[in-house]
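Yeah, one chain of the complex is gone here, protein chain that is, but the others are all in their spots.
Here is chain A:
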Amino acid sequence: MRYAVYGLVVVLIIIHQDNWLWDDKRLIFGFMPITLLYQAGISMGAAFVWFLATKFAWPHHLEEIAQESPAQESPAPESGETE
């Protein structure tokens, strides 16, 4: 399912390039330019795909990793030593 979600993201990226509406000036519902409506649909589609991502591709292990060692009140170890 995780790969299906990533696949949907790729599909969104591809169909975002709506060449077929390039010279279409139709107004839908009497006021909405079709190309704008289509791209607004892409935004809604994106929200749905990201909702699926939170359900089926969420990195739960990262939550556990962070909880193992909660944030320090001080910054990370002096990284100047790593050079």
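In the analysis below, contacts are C-beta pairs under 8 Å (C-beta built on N, C-alpha and C of every residue); 3 or more make two chains touch, one makes a residue touch a chain; residues count from 1.
Note that contacts and distances are computed from a predicted model.
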The chain that is not shown, which UniProt protein name from "Ketosynthase chain-length factor", "N-acetylglucosamine transport system permease protein", "Sodium/proline symporter" or "Electron transfer flavoprotein subunit beta" does it carry?
"Sodium/proline symporter"
By the contact definition given up top, give the residues of chain A that touch the hidden chain.
9, 12-13, 16-19, 21-25, 27, 30-33, 35-36, 38-40, 42-44, 46-47, 50-51, 53-54, 58-63, 65-83
